[in-house]
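Take a look at the structure set out below.
Missing here is one protein chain; the remaining ones are kept as they sit in the complex.
A, B and C label the chains in the order they appear, each numbered from 1.
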Amino acid sequence: MVRIAVAGATGYTALELIRILLRNPEVQITAATTRKDGETPIGTIHPSLTGRLELNCADLSVAQITDRADFAFCCLPHAASAAVISDLLDVGVRVVDLSADYRLNDAEVYKQWYGVKHPDPGRLGSTVYGLPELFRDRIADQNLIANPGCYTSTSILALAPLISRGLIEPTGIIIDAKSGVSGAGRAPKQNTLFAECNDSISAYGVGGHRHQPEIEQVLSEVSEQNVDVVFTPHLIPMDRGILATIYARPSTEASEAELMSVLRDFYAQEPFVHVVDHLPATKDVTGTNYCHITLRRTKEFVTVLAVLDNLIKGAAGVAVQNFNLMAGFPETTGLLPA
Amino acid sequence: MVRIAVAGATGYTALELIRILLRNPEVQITAATTRKDGETPIGTIHPSLTGRLELNCADLSVAQITDRADFAFCCLPHAASAAVISDLLDVGVRVVDLSADYRLNDAEVYKQWYGVKHPDPGRLGSTVYGLPELFRDRIADQNLIANPGCYTSTSILALAPLISRGLIEPTGIIIDAKSGVSGAGRAPKQNTLFAECNDSISAYGVGGHRHQPEIEQVLSEVSEQNVDVVFTPHLIPMDRGILATIYARPSTEASEAELMSVLRDFYAQEPFVHVVDHLPATKDVTGTNYCHITLRRTKEFVTVLAVLDNLIKGAAGVAVQNFNLMAGFPETTGLLPA
Amino acid sequence: MVRIAVAGATGYTALELIRILLRNPEVQITAATTRKDGETPIGTIHPSLTGRLELNCADLSVAQITDRADFAFCCLPHAASAAVISDLLDVGVRVVDLSADYRLNDAEVYKQWYGVKHPDPGRLGSTVYGLPELFRDRIADQNLIANPGCYTSTSILALAPLISRGLIEPTGIIIDAKSGVSGAGRAPKQNTLFAECNDSISAYGVGGHRHQPEIEQVLSEVSEQNVDVVFTPHLIPMDRGILATIYARPSTEASEAELMSVLRDFYAQEPFVHVVDHLPATKDVTGTNYCHITLRRTKEFVTVLAVLDNLIKGAAGVAVQNFNLMAGFPETTGLLPA
Partner (left out) sequence: MVRIAVAGATGYTALELIRILLRNPEVQITAATTRKDGETPIGTIHPSLTGRLELNCADLSVAQITDRADFAFCCLPHAASAAVISDLLDVGVRVVDLSADYRLNDAEVYKQWYGVKHPDPGRLGSTVYGLPELFRDRIADQNLIANPGCYTSTSILALAPLISRGLIEPTGIIIDAKSGVSGAGRAPKQNTLFAECNDSISAYGVGGHRHQPEIEQVLSEVSEQNVDVVFTPHLIPMDRGILATIYARPSTEASEAELMSVLRDFYAQEPFVHVVDHLPATKDVTGTNYCHITLRRTKEFVTVLAVLDNLIKGAAGVAVQNFNLMAGFPETTGLLPA
């Protein structure tokens, strides 16, 4: 039995994480933290868990977490996360970090995009980026995995096959991404109120979203060249799901069919990535850990389209893939059949 | 030219009010207040007003409002509203109050439902309730009108014809009401976040919503008997609109057709209330000041169904009806053609 | 290995059924029918099944179904369903019927509400109604189970504890029910287009919905008295979920706490029904086979509120409960953990 702590258990990602972990009879969720005072039943925080998990959330110290758990999922805000994780690792708790804290390799870049000094810069650069489709071999024996961002996963899964084989130009790539509102978190903000988002669409963070350097870093690593993207996120009136519509310039004469073959070959053995012929909808993968990808040749561009559920394949699901690899469970445990 | 102040200009109702008032060339919006520090352009608060109204919102004092305006619409929270209104009336500014402060006749009942002592109890009982379809004759010469609640208007418009003619039993009336999320206001709260409300429905305030005593008071007055209702509000994943599904017991043998005739006769001359044969949808009246009503005989009950736009006929639109009556404009100014 | 046919595989219920059955390694979906010509891959009909199930849908004859399957789920329209089922039963295929065909006990009542002569009247009255929470003991050895309607399940689960113990009056019960649009099926109709339903709510079939006699029949049977309800369905702009808000008159002086105890005791051993203290939202149970119920004492009424996912606990999930009981699997197989 693996005893698990969920640090920062009040948000949407934590809820999905708990739902998935409850499907694995060999793990037990033994701790859940919140910064709120007192003890709050998890079913009060997440009514959908009523009758499914008896556990109180509380503002637990690192010592209390360590006492109860062998493994922690950190769903805390950036900076807060690294502060806790550093302590957890010191006492032997293994961690999947769902914040952005250990994704970027460079503390300066981190500071530039996140506006704060990194609390644990020594681990940057050596922490493995937890995208099993690209870095599976490095994950199992780690004590800390940096779980990818949701936009990032979508974009990387869509582009990695083509860019790593030199089939598209590495610069001037346009990623026009669309996300459901759950991606903005559960803390009350005016711009994520129902009456603001419903029946409307808008772009945000044009040219300045934090997932852009993350995408560039990973794709540069994968393709061993400098990759440069323009990333535009949009808020869509839906709960969950990301669609990335990506425009790249082919660097060869490869036909649409040939490029599709490259995608299919790349993901042939992957349990969670399906290359599809049709234009995918986010709803096709809602509530699952799947990513669906296709592409089209459109004039001088190749248009790649990828969808996933931002809370699952874009967060909690891939976190469990990483956990399963680290803990020695089959990678699909709790995730398949969907 | 009537100079108008909007007190509490940052919410959804204020926005609708401004949109409607901009259609009357003989009024000018000269003041808009917010409790936020500094001067904020109205187009920053309500991006849809960009290029349509040049006006800064600020935390204006009563003296500043008085200086700029002859007439005020108060969109402030309850209790805060009465505190300001009392001062405005003293210096001769006429007011339509969109809060609940002057709707109930009794300061004790107010305290019981709103949890605070009424700041201006002396005006309770003598303030006219601003539902022109019932109290038109009393509105024009008032200096203060209590604008009705949104659930209240829907329920009263649906029930008044039958209850005032003694065609339904005055007790045991069930009002199952459904409202769009804008009714909960624009202040950030977790339960009105998009990802909480979307694709979901729930009841709230079962048996304890503040519009229940208001409905009972007005219907009792209209029918000169003690009216008793059970009121259940629900939150619907839509921006705006209220549907009230009302179950009452007929007190006569009147047929469905006869009851429909009563509705039609009652509202025959009303510009904003349409009695319809079909089952109305809230979308039929979205963005307008109309109310659509129908009824069905269902076993031992009569089921009355009414829809309106909670922000317009349920708030800003009826406020402008009241204003038009008070200021001597045709009642439909700014509201028709829709 | 149980070989399974899904008759009428193109709709939303069939999709949920397939998803659930794929989680049981001891069953195999071997046939899926559609009235469309030719062979269509199931992944073309339901893109979310891409890569999860390799199976072609076709217009299979009863002989072809019999050849491939031991067990059939019928998701056909009413009347069409009974015509097929009668033949399937004759050759020994066991059936859960998700249509309305075998729910009512009386062929005359069926004709009155469904407008057609029943194709297989001989089985009416003896077919077991597949609501395991009430009729579990009778299900296992049946060859045909009538799966309940979605509104029906919600209403019956909410009312059965109180009515069977004589705690509420059996007549004048008002069921104000709200459903997501998937309940109206996947066949293109103007009134279920996105641009018609979105951001709107309306009632439909007031006083004349087919689930009303079904509710009355089952509650009458359970309570051994004549039960009479007024049922009003509403279309809510959400994919799935039903909320029933039910108003009944208590027949005793029982307090709210005492009535809640009755609910809790009634469902104490049930894996899928949770009695909750809070007011439940449909989203709390979306994608699961759970039903959440609570109640409130409101003046002279008791208001019972129940939510479930119309496609799962209201259709495919309960169908799998029935199947599991019939096939000898644990009742929760494929359904828990959710």
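As a working rule, contacts are C-beta pairs under 8 Å (C-beta built on N, C-alpha and C of every residue); 3 or more make two chains touch, one makes a residue touch a chain.
Predicted model only: the values in this text are computed from it and were never measured.
**Q** Mind giving the shown chains that are in contact with the missing chain?
**A** A, B, C
**Q** I'm checking contacts with the chain that's been left out. Which of A:238, A:254, A:273 or A:293 qualifies?
**A** A:238
**Q** Of B:32, B:259, B:285 or B:306, which one is in contact with the hidden chain?
**A** B:285
**Q** Which one, A:90, A:137, A:199 or A:277, makes contact with the chain that was left out?
**A** For the chain that is not drawn, the touching residue is A:199.
**Q** To test your reading of the contact rule: which positions on chain B touch the chain that is missing from view?
**A** On the chain B side, contact with the omitted chain comes from 19, 22-23, 44, 47-48, 50-52, 198-199, 274, 276, 278, 280-281, 283-288, 290, 292, 337-338.
**Q** Spell out, residue by residue, where the missing chain touches chain C.
**A** Residues in contact with the chain left out: 12, 180-182, 184, 186-190, 192-199, 237-240.
**Q** Hey, which chain A residues sit against the chain that's not shown?
**A** These residues of chain A touch the chain that is not shown: 172, 174, 176, 178, 180, 196, 198-204, 206-207, 228, 230, 232, 234, 236-241, 243, 245, 247, 279-283, 286, 296-301, 303, 305, 307.
Simple rule for what comes next: only the chains that are shown with their structure count from here on.
**Q** Farthest from chain C by Cα centre, which chain is it? Let me know.
**A** That would be chain B.
**Q** I'd like the most central chain, judged by C-alpha centroids against the all-protein C-alpha centroid.
**A** Centroid comparison flags C as closest.
**Q** Residues of chain B touching 2+ other chains?
**A** Where chain B meets two or more other chains at a single residue, that happens at 180, 196, 198-199, 237-240.
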